[in-house]
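Every protein chain except one is present and positioned as in the full complex.
Take a look at subunit A:
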Amino acid sequence: MIFRISRSCFSSISVKLPPFKVHHLELDQLPQTATTTSSELLAYYKSMQLQRRMEIACDNLYKQRLIRGFLHLADGQESIYEGLHAGLTFDDCVITAYRDHCIALLRGDTPHQIIAEMMAKQTGSTKGKGGSMHYYKKATNFYGGHGIVGAQIPLGTGLAFAQKYLKKPNVTLIMFGDGAANQGQLYEAANMAQLWHLPAIYFIENNLFGMGTSIDRASANTKFYTRGDVIPGIQIDGNNVFQVRETLKFAKKHCLEKGPIFIEAMTYRYHGHSMSDPGVTYRTREEVQQQRKTRDCINYVKNIILENKVADEPQLEEIDNSTQNEIDIAVEQAKVDPVPPSTELTTDVYVDNENHFIRGILYKDSIVPKSQ
């Protein structure tokens, strides 16, 4: 990959941010523009392409029945994950629901580990025991990866409490969707956070549909950024990586000084809720195509790159090809990896698992614990 070495590599580019909507905040507290550089733009482009291609690869693997079970893809929402990666640090905790592959990627897992986990291989991020919905990474404070809707919200609030108790200069990003916003546990947790001024960012990925139910049919108040009641809130365009980044920087500062905040990121998922959902029974194909044409988060960055002559089409195509290549290699490697051994069935249930007798399909293949 050869770039034209020019001053534009180092000089900054200013990007105008879309308008914010605020609740219990003043608009003038929020930035109107964001600055970026050529290298940063290309890094965002490459990273988001990697996320996109990884998700598409998983779609293909699912159709080949190499990934089974439940698979929830996040293509279309990459800018949110890129923005959170840019706006926060690895010392800030992140917790989310089941649409978590891209966060796992940005929090340190390799595409190979992620794809292997979905294929339930032992080289996967969680030893092949969690699957698509259960990615975690202790080293980068990524607390998963949760299947039950809304369950991660009070859990994340607990993380925020711990950060405050330990006087850490860090926040917890608690991510959930528009469907989860109607779970009672959100309001219990948010109340505690506000009462005790916890550094919790309640981040709603509003992709307009909770499975097949549109937000108007599920929520009496669809202004999710106001659902925190006395807690301040901001609504942003989740498909604008810069707005996500700047908002999270602002939110972090706010949380460390004052307390929790609600952020609603408007976005769109191209796939259905999961692979069992074609995604066109509750919305039209035209709507999905329209979103791809006019609001795609990767195209947004691509246009800035092209307009500012940071790179040209062939160079971007090279990036596309190299990311595709990286994913293809990861897929091929994951395909030949072994599944976890049967002993893994009964490990990690408790701290010490010595009391479990594992009976094999044939008795002679059973594993007898030492104490028996």
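In the analysis below, contacts are C-beta pairs under 8 Å (C-beta built on N, C-alpha and C of every residue); 3 or more make two chains touch, one makes a residue touch a chain; residues count from 1.
Everything below uses one rule, namely that contacts and distances are computed from a predicted model.
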Look at the options "COA6 factor", "Glutathione S-transferase", "Transketolase-like pyrimidine-binding domain-containing protein" or "ER membrane protein complex subunit 4" and return the one that UniProt uses as the protein name of the missing chain. "Transketolase-like pyrimidine-binding domain-containing protein"
With the full complex in mind, choose from A:37, A:110, A:191 or A:346 the residue touching the hidden chain. A:346
Of A:17, A:133 or A:160, the residue in touch with the unshown chain: A:133
Full-complex touch with the removed chain, picking from A:61, A:84, A:105 or A:120, is A:120
For review purposes, identify every residue of subunit A that touches the missing chain, sorted by number. 68-70, 120, 128-131, 133-134, 147-150, 179-180, 182-185, 210-213, 217-219, 276, 281-282, 339-340, 342, 344-346, 349, 356, 358-363
